[in-house]
Every structure is written in C-alpha cells, then in structure tokens.
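What follows is a single structure, and I will ask about it in a moment.
Omission of a single protein chain aside, the complex is shown with its protein chains in their original locations.
Naming follows writing order (A and B), and every chain is counted from residue 1.
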Amino acid sequence: MRLFWEITRRSFRRFMTYRAAALAGLVTNVFFGLLRVSVLLALYDGRPEVAGYTVPGIITYTALTQAVIAYLSLFGWFDLMQSVYTGEIAADLLKPMRLFTFWLAQDTGRAAVNILLRGVTIMIIYGLLFDLTYPQTAVQTLAVILTIILSWLLSFTWRFLINLPAFWTPNARGIVRLGYVLAWFFSGFLMPLRFLPDWVQRVAYLTPFPHMLNSVVDVYVGVLSGTELLRVLLIQAAWVLALALMGQLVLKTAVRRLVILGG
Amino acid sequence: MIQVHNLHKHFKVTRHHQGRLAGVRNLLTREYRLVKAVDNVSFTIQTGELVGYLGPNGAGKSTTIKMLTGLLVPTGGDLVVNGRIPHQSRQQYVANIGVVFGQRTTLWWDLPVIESLELLQHVYRVPADRFRQNLSEFTDLLDLKPFLHTPVRSLSLGQRMRADLCAALLHDPALLFLDEPTIGLDVVAKERIRQFIQHVNRERGTTIILTTHDLQDVEKLCERVMIIDHGRLLFDGQLNDLRERFDGRRELLVDMAEAYEDVSVEGAQVVARDGWQVTYQFSRSSVTASELISRISQRYRIRDLAVREPDIEATIRRIYEERLLET
Partner (left out) sequence: MRHTLTLYRRLLGVQIRSQLQYRVAFFMDLLATGLTVCLEFASLALVLQRFQHIRGWTMGEVAFLYGMVEIAFGIMDLVFSGFDPGRFGQEVRRGTFDQILLRPVNITVQVLTLDFALRRLAKITVGIGIFIVGLQGTMITWTPAKLLYLPFVLGSMVCFFGGLFVVGATITFWTVESIEVMNILTYGGSFTISYPMSIYPDWLRRFFTYIVPAIFLNYYPALYILDKPDPFNFPPIAPFLAPLVGLITLALSLAFWRFGITHYQSTGT
C-alpha cells in the first residue's frame, strides 16, 4: 500500500510538470464542446426535453464528456504496449509488485492530475458560460463521486486489457486503436446513448462501455434515481472486477510466454 | 577550397525569470543574453587536406560546421567554400558536398541499404555508370555486400556508419564533412573506418573536415588540427607543432630503493606518491630527462625508473583546462 502511494505520488508530480500542455489541451476540449453544444441545440430546435435530457441537461452532458476525456484517457493510451516494445517491461516485472497494481498506481497519479487540471476547470468554464444541472441531493452527490471513480477504474482495466496483445504481436497498435474506437462509440461519447435507436442501446449495454461515460452522465444529470442508481453503480463495479480479472488472466499467460520465449 | 575570414555567429538566448510568477514575467518581459558561439574565426583549407576540428562540447564546433554546410547563416564575416557562399544557392552548393553525422543516418530507415543508395543516385543526379563504378568500389572497400539488402533499421552501428559513408560519397563530393564518424564503435570497426577515410582523402583527393572526440582518429588521420573553445580558434597548425609546443609535461616514474620523507627535486614536481613509487612531472623546456635523472640519483637511491611521454589526449585536455592558448 505504501509502495502504491509512493508510485502514485511520483506519477502525480510527473504529470503536474506537463501542466502547460494540459492547459493547452483544455482549450481544445472547451472549443470542441462548444461545437457539440451547437449541434445538439440545433437538433433540439426548441424542444424542452428529449429522452429525459433537458436543455441544461444536454449541455451538462457535453461539458462532462469533454471534462473527462483526459481523465479517462479515452483518446488512447499506449503506454503499456510501448513498454513491452521498448523492453522496459522487463524491469517492471522485477519490481516487488504486481504489474497490474504498478500501472494502476501510475494511472492514479495521471488521472488525479487530469481531473483536477482539466476536469474541474472545464466544468467551471461551462458553468460560467451556460446553465448547467447539478446534483440535487447528498445521495446523488455521493453517487456521482462513486460513479466517476468507477468509470476511471473501468477505463483503466479496459486500457490495460487491450494493451496486452503487445506481448504476442509487434502490430498491437491497430488492435489497441480498435479497442478505443469501440469504447468511443458505445460509451456515448459521440452522442448520448438515449438518443440512439433501441437496438443500438441494447447492443451497447451488453458491453462495459456505457458505464465508462454514459452512466456517469445519467447519474450526474439525475436521469437515474433510487434503486436504478444503486443498480448502475453495482453493474459498473461488476464490470471493473470482470475486466480486472480478465486482464490478470491474460497477463499471466503473456508473462509465461515472455519467460519461456525470452521476449 | 575553404576560406573563412572573421567568421561570427551570435545567438540571442532568452534568459528566463526565476521564482514566483516566473511564467507570467517571461511572457511580459524578455531578457536576452548574447552567446558568441563562434567568435572571429579565420582559416583557410586547401584542396586535398584532411583537417581535424576539435573542441569540447559547446565550443562552437558544430556551429562552425553548420555554417560551412549552409545550415546556418553567419552573423558576420566571410565564408567561401568551393567558390560559393554556402547558405546562398543552397541546392547547388550541397550538390557538391558530402556530410556524415555519426549520431544519425541519412538513409531511409525501413528500406534495404541498396534502395537508399539508388534513391540518392537520383537525388544527386549521379550518371548511371559513375554510380555503378562508385558503388562497386565502396562496396569492396567498406565490405557492404553482406548487408546491402538489409533494412537500415536492422544494421549494427558499425554497418550503418559504413553505409552512411558510402551514401555521402556516391556523388563524388569535392568536400566531405565527418561529424563523429567513429562514435560508439568498437576498435576494429573504428580502424576500418579510419582506413577508409584515409583512402578517400589520398586516392580521391577529397578534402575532409573531421570533428571528433576520439583523439586516436586525429592522431591516425590528420596532419593538421584546429582547436576551438568558447567560440575562438585556439590553435591551427600541424599536429607535430601542437605536440612540440605543449608536450612540456613529461612524466618520470621512479621506484625508490628506500623510504624517503622528502622526495623533492629541483626542476620537477611531485604529482603522485604510492609507497616507494614517485611520479614527477617536468617540462622539456626547463630540464632534460637525463639531467633530471642524474639530479634525483644524486640525492636518492633509485631502484627503477621510466619516462612517460604525454599523449595527444592529455595535451589537448590540458589546453582546454588551462586555456594555454589564450592570449
């Protein structure tokens, strides 16, 4: 635990040094958010509410998706793949710590920096520009915090899993990219899932992706409440566990292969 | 071939504010510091010379080379190479020079060596028969055959260097710049490359400017050396002159036959003592070796002794460290 904390702290400090780049990226996030808001408002065309999202709700959706891009690292994270290709992984495997835990610790630092620098700032900027919705009750606020943490854990376990093919093939980049494209679409990053036809939604909810983003929005905007809220949090947690386990299993095979073949 | 007269290159370097609000203050006010990377340098190089260009990191070596190759425009002074001013009429100028950087390759990373070379034939418009002739000559001399069809990314450093040398010479440049051509290579590979450089210089009459940190390169290849430090040309002359002028510090190692508390002697300095072994340093101008030996043997009982001649490396290090050449 102590080691975990130390790695997290180092990683936090390391990502803090890139704050100039983080702030520059923030400008792009805000700008693209404005474009998306324009598209959605034009689609609403005066309707006060569509599929449970009010106008402030849909703007909040856009703000949230832009705010968590960097936090969830949804646009691509190839670090684990790269460490396999450069051979740095060998040194990591010698550390007195599970590889999964080691990377999780690093990602904790990364995520913390990004939610603070980019996430919070973007929400504040949108809060100043638009009328947003906010969590209404203490229970909802607590649920929001939980779901945001779970969504990051879910994104991490997914990212970890799809980086693992690097142990088998030198061409893993394409596989990883495919993994991100799917996550992008089915997480509701491009459009709220509730706006899509029922069959697409049904397919989406067979995957873990909606729980990376769409559920966060649903909880934050207040579309879900009561037992539904609890159910979503439990499903999120279940997916985290499932993907983490799968990652462990695949990693075990990968490491055995690495040891036998000698890289 | 090369005439350089009062060459200057000055850079403006932004001085960053420190401490609180440094970022904001950097945006508002800028302070500049003038760095004289090359400061009033003049020299002439004749066709067919092989000149070693030495200096510690940041001395102005690569800035000079960049100006000579036309990559950088001088702040002041005159520079004529091969009848042209390098940074003007870039395309015509670079068509007649060859450049090899030891640290990076000019070859296409993912292509077999031969394809890169063939592409360079077209880049430099080398006539087909001339290209074939050169290629076969260099293939023999550099022993390129075993890896001619291997992608550059899979070559060893030594192989890559050999391929790069070939690439730089296919178009028969009159002038060749070599920047650290032996860096990171093992002894055998270094030797092979030195032999090739010597061959190109002697047989083809190619003028060569060689920058290096490996002084064996200089000792084996160059008759003339230029030394630059802090942007100023400190020495320009024959390697032998450099030796004679600065090899004052020879060393005499003496094994005493018994323990002495005081081992001092006139005309020499004790620089090390290890048990009964004493190392003296002395300069050729103040005392000869035989004179010194007789002085020591008059005072102390000696069991054994040896004279150590300073190598070029020590000489040059001393020049850098003590700024011997500064006037």
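A few notes on this one:
We adopt the following convention: a residue touches a chain if its C-beta (ideal position, glycine included) is under 8 Å from a C-beta of that chain, and two chains touch if they have at least 3 such contacts.
Treat the numbers as computed from the prediction; the structure is a model and nothing was measured.
Touch with the chain omitted from the figure is made, among A:3, A:35, A:142 or A:249, by A:35. Touch with the chain that is not drawn comes from one residue among B:1, B:80 or B:123, which is B:123. Even with one chain removed from view, chain B keeps its contact list with that chain: residues 11, 63, 66, 69-73, 87, 90-92, 94-95, 97, 99, 104, 106, 108-111, 115, 119, 122-125, 151.
Touching residues on chain A toward the chain that is not drawn are 21, 24-25, 27-28, 31-32, 34-35, 38-39, 41-43, 45, 50, 169-171, 173-175, 177-178, 181, 184-185, 190-191, 195-197, 200.
As a convention for this text, only the chains that are shown with their structure count from here on.
Taking each chain's centre as the mean of its C-alpha atoms, chain A lies 53 Å from chain B.
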